[in-house]
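Apart from one protein chain that is not included, each protein chain of the complex appears where it belongs.
Let's turn to chain A:
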Amino acid sequence: MRYAMAVDTKKCVGCSDCVVACQTENNVPIGYCRDWIVEVTDGTYPQLELEHRSERCNHCENSPCVRCCPTGASHYSDGGTVMVTKNKCIGCGACIASCPYDARYTHPEGYVDKCTFCLHRVKKGQQPACVAVCPTKCMYFGDLDDPNSDVSRVIKKRKYKTLIPEAGTNPQLYFLI
């Protein structure tokens, strides 16, 4: 099993619904967020190109955060997701410094927190909160090992990119272009 997510940059309008859905679903403390929207503007008026990306933890296959964690709090869980065990985390910040996507933060209670791909929902057969709430249905989530999953099918059909693959992290967040 290999959970992954694909975000269609052609469909995303940057409404930030996914951000709010995540904050609500996961009780993210006020002033923090586990996902965010990046808007890229290319060129000069009137030759402009716009790209919207809903970004979050890439649940990398070769995660620097898991490698750098001195206690094993950051670890691989079901479907290759990268998770943090609260009561093993000492809050040293090594994983935060090691993440090229800056996807992690320190929870006000002291431990490190991040996107979980809403594994608690996925285990119940639901979609992650951000995917479920998206008004343009620009996000696809599923198991890459299953050729019939939403994410496998859309990745087969469309061109995509990942973010800084040259960092060697093998990210599992795909952006359809």
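We adopt the following convention: contacts are C-beta pairs under 8 Å (C-beta built on N, C-alpha and C of every residue); 3 or more make two chains touch, one makes a residue touch a chain; residues count from 1.
Here is the rule we go by: contacts and distances are computed from a predicted model.
The UniProt record for the undisplayed chain lists the protein name "Polysulfide reductase NrfD", from the options "Polysulfide reductase NrfD", "Peptide ABC transporter ATP-binding protein", "PaaI family thioesterase" or "Sarcosine oxidase subunit gamma".
Shown as candidates are A:37, A:132 or A:154; the residue that touches the absent chain is A:37. Within the set A:57, A:99, A:118 or A:176, the residue that contacts the chain not displayed is A:99.
Across the interface with the omitted chain, chain A contributes residues 14, 16, 19, 31-33, 35-44, 64, 67-73, 87-94, 96-100, 102, 104-106, 109-112, 163-164, 166-168.
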